[in-house]
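Here the complex is missing one protein chain, while the rest keep their positions.
Going in written order, the chains are labelled A and B, and every chain counts its residues from 1.
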Amino acid sequence: MTADSPATIRLDGVSRWYGNVVAVNDVTMEIKAGVTGLLGPNGAGKSTLIHLMSGFLSPSSGTVTLGGEPTWHNEQIYRQIGLVPEREAMYDGVTGWDFVLYNAQLQRLKDPKEAAKTAIATVEMGDAAGREISTYSKGMKQRIKMATALVHNPGVLLLDEPFNGMDPRQRMQLMDLLHELGRQGRVVLFSSHILEEVEQIAGSIEVMVAGRHAASGDFREIRRLMTERPHQYTIRSSDDRALAAALIADGSTSGVELLSDMLNVQATDYARFAHQLPAFAKAHGVRLFEVAPADESLEKVFSYLVAR
Amino acid sequence: MNATIARLTWRSLLGRRRAILLMVLPAILLVLAVVFRLAQGSDAEPAAFLLSSFGVAFLVPLLGLIAGTGSIGPEIDDGSIVYVLAKPLSRYSIVLTKLVVAAIVLAGFSALPILIAGFIMAGGDSNVAVGFAAGSLVAGFAYSALFLLLAVITRNAVVVGLLYALVWESAVGSFVPGAQSLSIQKWGMAITEKIIGTRAEDLQATSPVALTTAVILLVVVTVGATAYAGYRLRSIRLTSDE
Partner (left out) sequence: MSQPAEHGVIHDIGFRHYTGPRLGRGYLLRSLYAESLRGAYGLGRSGKSKVMPFLLLTTITFPALIIAVVAIVTKADELPVAYTSYPMFAGLAISIFVAAQAPALVSRDLRFKVMPLYLSRPLTRNDYVLAKVGALISALFILIAVPQTVLYVGALLAKLPFWAQTRGYLSSLVTAALLAAVLGGIGLLIASITPKRGFGVAAVITVLLLLSAIAGALQAITLDKGKPELAGYLGGIDPGNLVDGVQVWLFNAEPASQIGPPGTLGGVVFLVLTFVVIFGCYGLLLLRYRKVSAS
């Protein structure tokens, strides 16, 4: 079931400080439908941002709105928001089913039992729902938390470090679920510092470093925008030596490393390099077998951003 | 008022360990009442003494502390309150629901045993049983509201509440006459005094606070604390542990 045109989350010049410590510094961003990854090292302000967006923290300056409505002191936004908090504690001595049901009831749904059943089925916890939460593994607890966040079919999902402590199989399941939810047109925002997941499912990322909004968008695009870092490529061709000589002579590279079976190139002038490489290859009669960007992984982008 | 929150709070307050702690004091009260009765026969004087010293001055504030802070404190402490807060529910209604549950639990473990103990020790003599039960009931409401508020405001609610109930109300109250007017116990005692009527003075069941003043103060504290707790709950921070 798709939610119809969920509201956008908008942060406008938002700062949050505690005395002398600035947790979030002048952040402006818009979170739209689809899966967005909130990325940043620990202490970068990711949790603070999620608390701001979910109405559990007020901005010291700036505005945080969901569909135009401020999130602070506004209980009604919880009809549209599903929050998956980071902390583990849930109610003791309750079964998974009961817990999701309580959440459905607290959401004042017309048919809480149906909603709970659907939510539990979505997270594939149907078999274990009858057991007490205290007997669940960490991954199961995460899934029950997700069920409570989905029970009212919200247009917006905020997940605080949802992949923490999950094994690869559980991660894949959760990623599939998030991907599907994003595809349904919901706004899905999750925070993480595990780059592989973000890379795989996030349509766009928001990077936070030391409280500042360092970058946003598709990470490959971000990479291209980072002109002060040389782009690195590996090239396999029929005559690496000749290619290397030509590239060195041309001014578009800052370093060419000739290895036994490939070429590592640091291109400073990306545009010129991209233009010149095929020309050189043709001129010297070299066949290009593989030209691959070596640092366009999210990890490299991230490490560049963090190191600035 | 919210049925689900009421159910959750009820289960949390009457969880095994907390229930045992809540039961210990009234059980002792009843045992003492029986022992007194067997030793002294039916007599209003020792009844009033026991009910005011052990009941009103000790049992009611202590159980009020356990029930009041226990109705919301553990959830705030371990962060599970987020599941209640991330819902389209008015914070005031959340607080009110929890207060009602705490007050009912408290009444069951304090006012009711006090009533029974009073009857055991004094029969219907001088309305001692009813008087003290009524005073405890009303004082209990005020204590629950006050301690619930404390639990919303600070993570150290139990210790702060202890200092208030023990140090302020009992110790300081005995030394500083003015302090007695600011004591929930004494407000409850004003109601007890009224119900007991003429024998109140020689039963030492009097209160330095006039009845009207006491009732007003009780209402103000109960309503005010609840309202303020709801207000503070709107801005509560979801912190990480400690």
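To be clear about the criterion, contacts are C-beta pairs under 8 Å (C-beta built on N, C-alpha and C of every residue); 3 or more make two chains touch, one makes a residue touch a chain.
No experiment lies behind these values; they were computed from the predicted model shown.
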{"item": "Interface with the undisplayed chain - residues on chain B", "value": "17-18, 21, 24-25, 28, 32, 35-36, 39, 50, 54, 58, 62, 65-66, 69-70, 73-74, 77, 151, 156-159, 162-163, 166-167, 171, 241-242"}
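We take it that only the chains that are shown with their structure count from here on.
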{"item": "Centre-of-Cα separation between chain B and chain A, whole angstrom", "value": "49"}
{"item": "In the complex, chain B residues that touch chain A", "value": "2-5, 7-8, 11-12, 15, 78-80, 82-91, 234-235, 237-238, 240-241"}
{"item": "Touching residues (chain side chain A, partner chain B) in the complex", "value": "51, 54, 56-58, 73, 75-79, 81, 83, 85-87, 89-93, 102-103, 105-108, 148"}
